[in-house]
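Note that this complex is displayed minus one protein chain, with the remaining chains in position.
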């Protein structure tokens, strides 16, 4: 079901909000962007890193590329599972990958792919300068 | 049609975005909040005040109360006219009032009421302290 | 701490998303509107009513009034607790009330008030006609 995903991929669940639907009767495609961001925050937390603390320390991750392929529509009130993992670590940026599924509940084993996505992130210092990505930026794994 | 509104009320137009609709087929009620905020910015600009410059100078307006009465639904792609005016100036806050209409075009005389709203705003200094509202905060009128 | 709230008030928790902040460094005041809506959905679910099923059966709740008083700012990544209860049942509408708090975790006893809100809701049939509110619209309590 989740074949091909790294073993240490993070898992996060959320429900589609009514405000996130559009008049086509499904979640608007822009709604996925905050979902992915929330999944990234939780993936970091699970690895022992708080993005809030990172920002307090003067480091900011900025999205330089966003790529989403939509397979199936998400609907109001459905439970969405998002699996997150590090795809590629470049010298001055890092690409995280995400797979979004519809599930019956957070405990359900069965899942249906809704979308695949990547975000390429750059690390900025307090003055907005581009920093090299340290090896332990996202902690040492769960 | 606009009886009862002050003569110096500001006028702003915008179109309902697709992303602002929900699965009921109308603009979601949360969409009105950024519309009202946009109308306020443009009302200030028309009076010679830039909210962006105000913030650069260390002054921030923060919403302490929001009240919206919804009369009719707004729909995708409709042109919305928002009339904005100062309702009450208190010592430490100011209440702006808004009336939202559906119109055929920005030039149309005929208009249909969609909603009425008020926002009560407080003025904050750079350190977050509450400031007294100066008489000329919003300029001297159009 | 929660003195004055009805005993059967519902409780829901969520975290402030990064996308919900603004350049003042706090959650934008429009972000509270989908939070309140999510709290209402969960309050109904806890009482045995699914809003999704209600819509599938041709009934829709539409917000005719929204009123929010903001006390303190919510910040990124904070856990927000929302208590929801039925305030007034009118003949053709119902007013739900909400109190929003900042808490350290969903289990925390200590809580700090962020905002108070009410939404007045009307019940619409499939043809958009206004329906009388049935006594058991929101189930029989937890």
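The letters A, B and C name the chains in turn, as written, and every chain counts its residues from 1.
By definition in this document, contacts are C-beta pairs under 8 Å (C-beta built on N, C-alpha and C of every residue); 3 or more make two chains touch, one makes a residue touch a chain.
Since we're looking at a predicted model, the values are computed, not measured.
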Among B:5, B:19 or B:131, residue touching the chain not depicted: B:19
Hidden-chain contact residue, picked from the options A:9, A:46, A:60 or A:113: A:60
Listed residues A:11, A:54 or A:68, member touching the removed chain: A:68
Residue among C:6, C:25, C:106 or C:125 touching the omitted chain: C:25
Subunit B residues touching the omitted chain (full complex): 15, 17-20, 33-34, 37-38, 41, 50-52, 55, 76-77
Interface with the undisplayed chain - residues on subunit C: 18-19, 21-26, 28, 30, 76
Residues in subunit A touching the chain absent from view: 23-24, 29-30, 33-34, 37, 55, 60, 62-70, 73
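Convention: only the chains that are shown with their structure count from here on.
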Homomeric contact subunit A-subunit B: same or different residue positions, threshold half: same
Magnitude of the superposing rotation for subunit A and subunit C (Cα, nearest 5°): 180
Central chain (by mean CA position): C
Subunit B-subunit C separation of Cα centroids, rounded to whole Å: 24
Approximate Å spacing (C-alpha centroids) for the pair subunit A, subunit C: 27
Distance between the centres, which are taken as Cα means, of subunit B and subunit A, whole angstrom: 34
Shared interface positions of subunit B, touching two or more other chains: 23-24, 30
